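Quick one: this structure, given as structure tokens, is what I'll be asking you about.
Of the protein chains in this complex, all but one are displayed in their positions.
Order of writing sets the chain letters: A and B. Residues in each chain are counted from 1.
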Amino acid sequence: MRLLGFLTRRGFQSIFVLFGLSILIFVIARVLPGDPARAALGARAPQWVVDRLREDMHLDEPLVAQYGYWLGDALQGDLGISLVTRRDVTDDIRDFLPASLELVMFAGLITAVGGIGLGILSARNKDKWVDNFIRIFSYMGVVTPSFVAAILLLLLFGLVLDWFPTIGRLSEGVPRPTTITGFYTIDSLLAGQFATAWDALKHLILPAVALALGSLSQEARITRSTMSDNLSKDYIAAGRALGVPERLVTGRFLLKASLIPTVSIFGLDFAATLSNAFLVELIFVWPGISRYGLNAMLRKDVNAISAVILILGITFILVNILVDLGVGALDPRIRLRAARSD
Amino acid sequence: MAREITAGELPGPITREQVKQLQRKNRRENLGRSWYKFSRNPLSVIGGATILVIVLVAVFAPWVAPFPEHAKPFTDFANASKPPSAQHLFGTDEIGRDILSRVIFGFRFSLTMGIVVLTLVVPTGVVLGLLAGYYQGSWLDTIIMRITDIFLAVPSLILALAIAAVLEPNLFNAMVAVSLMWWPWYTRLSYGLASTLRNEFYVTSAETLGAGKLHILFREILPNMTSPIFTKMSLDMGWVIIIGATLSFVGLGVQPPRPGLGTMMASGAKYLPDQWWIAVFPALGIVVVVLGFNLLGDGLRDLFSAEGV
Partner (left out) sequence: MKRLLPILLGIALLAAACTPTPAVEEPPPEEPGAPEEPAAPEEPAAPEEPVPLRITFAWPTFIDPAVGNDFSSSHAMTNLYDSLVFPTADGTMDPWLAESWEVSDDGLTYTFRLRDGVKFHDGSDLEASDVVYSYNRFQDIGEGFAYVVSGAEVSAPDDRTVEFQLSAQSGLFIPSLVRLYVVNEDLVRANTLAEGPYGAEGDYGKEWLLTNDAGSGPYQVVEFPLEEYLLMDKFEGWWNAAAFNPNAPDQVRFIATTETVTVRSLMDDGELEITDQWQTIEALEALDAMDGVSSMAFPTMNSFYYMMNNRKAPLDDVNCRRAVSYAFDYDQAVALEWPGTKQMVGPVPATLGGHNPDVTVYKRDLDKAREELALCQYGDDIADYPIEVVWIAEVPAEEKWALLFQANMADIGIPVEVVSNPWLSVVENTSSQETSPHIVTIYVTASLPEAGAMLQDRYHSSTAATWQQNEWLLDEDLDARIEDALATVDQEQRFAKYAELQAELADQAVSLFLYDQLQKHAVADYVDWRPEANSPVQGYQIYAPFIGVSPP
């Protein structure tokens, strides 16, 4: 019941936020100098062709009316036509979103496993060389912009060592698996095509690592500091004194309590990952929504810009709700507070 | 912490002047203590020193850079794309310009970006958050915080990219775009602080004594929020610089021939991997500045959290 209440409240808040966001992005996308129709059709298209497109897109009407049309259509699932791909934006999103989600989720997995793993390793070996190495590594990870990391990884592992492919989601000649989830790795596993799954995984690794590097380092640092703080707490000492098995002490008491800050910044990390995907997808020619969105921005593709930001906004809001649920599951105090405020 | 004041020191009722003197003394001592703690952490000192050096180098770039004219429109095709050497420590780019000099001037753009954005964003964000936090539960709170939510509903870089893309691409517009996306973070931070601080004893007693709202907001609450805000500012300098470099990298920030670090990386990326120095040194420049601000920010955070803020 409490959970239901929480979800309903967050649902209403999210709808309000999305409505506001839709106005914001509409203003950003439409109040731009220049004529998007002319930009899309090129200088050599005759004026009557441009005028027809402007009419189709209601570009000649006042902004409020344009927003009305856009919102009305959007609520029916029609986000207009992209000026770059010249087809429905919803089709583009259907094609490009799964690639991004697969990449971002894989990066999230690397972040979670790698970050927490390194953090624990660091805390366990506090002030030894392992710890120092991890700390320096994670510091560098935090401060290196993802596009710099992407280019370095591409150069080193793609070109010099040649361990990983550098472009796209699958090698050429490898047939794409039938779409079930849109994630090539999962789809090909479901279809029993292990070679394809392996190929898809190899393509995922470099961009995902480039994406995950910053968040992973952040998570490692947070996990390390909370774990080493908690190690000196009384309840750990008490647990050990009472003869609770060490596995239980670190695994159950320590890790669970230490993960709270780690999980709660996961929302922020996810935001960073989503943003960084804009450049990483560009560099690795990853056919995802972020590369599409960046191209749309650079080419003033009004409908595509609005749609991409809206979709990313929805994704981000959902992730934040999940993160809050996760933190609640880990920390009874937060659960209680949430219950009280209901 | 509190110093005991003996009767000998206080012969009569204290004058305003004496109070001020005491306050000054206290502040000096606090500062000394803080500096002592700060200087005990080698990483923070390295961070602070890095930033100091970068700021000095950037300010005195025309005198420090070996070839200051190379940061301006300049061509020397005979010396194009030369690898690092004694004469050009970082090599030259495809137009024959000394990369070291350009990186030094590049720091100017990065620092300008960070300083201008934070100067715009921090006062706006903090005042809004302060108001919303102090009047928690009122319509003011609702309006400010819901608008903040909207701006925070999408990662800042994405909206900044979108805004920068619709504006004419240059450093100024990049700063505008980032600023428009960055204030909500300070609103949220100071909202949280203010809504806690407003229940503190000294605030409620000031209220009972009939102090004006302005006094309470800016003299009682605000001074107690500065430490976390300064910490965040130091860390944010790094992030804003990264975002600025990212915008420049996709062509939406500093425009060539001006030597923005991201701008140089973007044009240098075309010459990878053979003429690696054209892209790698500007990239290192970005990393070093950001690292400096992060070390400094972490040092400040440790310092303030040790003081129990």
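Operating definition for what follows: a residue touches a chain if its C-beta (ideal position, glycine included) is under 8 Å from a C-beta of that chain, and two chains touch if they have at least 3 such contacts.
The structure presented is a predicted model; accordingly, all values stated were derived computationally and were not measured.
For the chain excluded from display, the touched partners among the shown chains of the whole complex are A, B. Taking the complete complex into account, A:Leu155 is the one of A:Leu155, A:Ile186, A:Ile205 or A:Ile236 that touches the chain left out. For the chain left out of this panel, the touching residue among A:Val27, A:Ile167, A:Ile236 or A:Ile260 is A:Ile167.
When the full complex is taken into account, the listed residue touching the unshown chain is A:Val49, out of A:Val49, A:Ile186 or A:Val244. For chain B, the list of residues touching the undisplayed chain reads 46, 50, 73-75, 77, 81, 94-95, 168-169, 251, 255-257, 266-267, 269-277, 280, 284, 287-288, 291. Of the residues in chain A, those that touch the hidden partner chain are 33-35, 38-39, 41-46, 48-49, 52-53, 56, 84-88, 92, 95-96, 136, 140, 151-152, 154-156, 158-160, 162, 166-168, 172-173, 283-285, 287, 291-292, 295, 298-300.
In this text, only the chains that are shown with their structure count from here on.
Chain A and chain B have centres, each the mean of its CA atoms, that are 26 Å apart. Of all the residues in chain B, the ones that touch chain A in their complex are 146-147, 149-151, 153-159, 161-163, 165-166, 168, 238, 242, 245-246, 249-251, 265, 269, 272-273, 279, 283, 286-287, 290-291, 294-295. Looking at the complex, you find that chain A touches chain B at residues 13, 16-18, 20-21, 24-25, 28-29, 31-33, 139-140, 142-145, 147-148, 151, 155, 159-160, 271-272, 274-276, 278-279, 282, 293-294, 297-298, 300, 305, 309, 312-313, 316-317.
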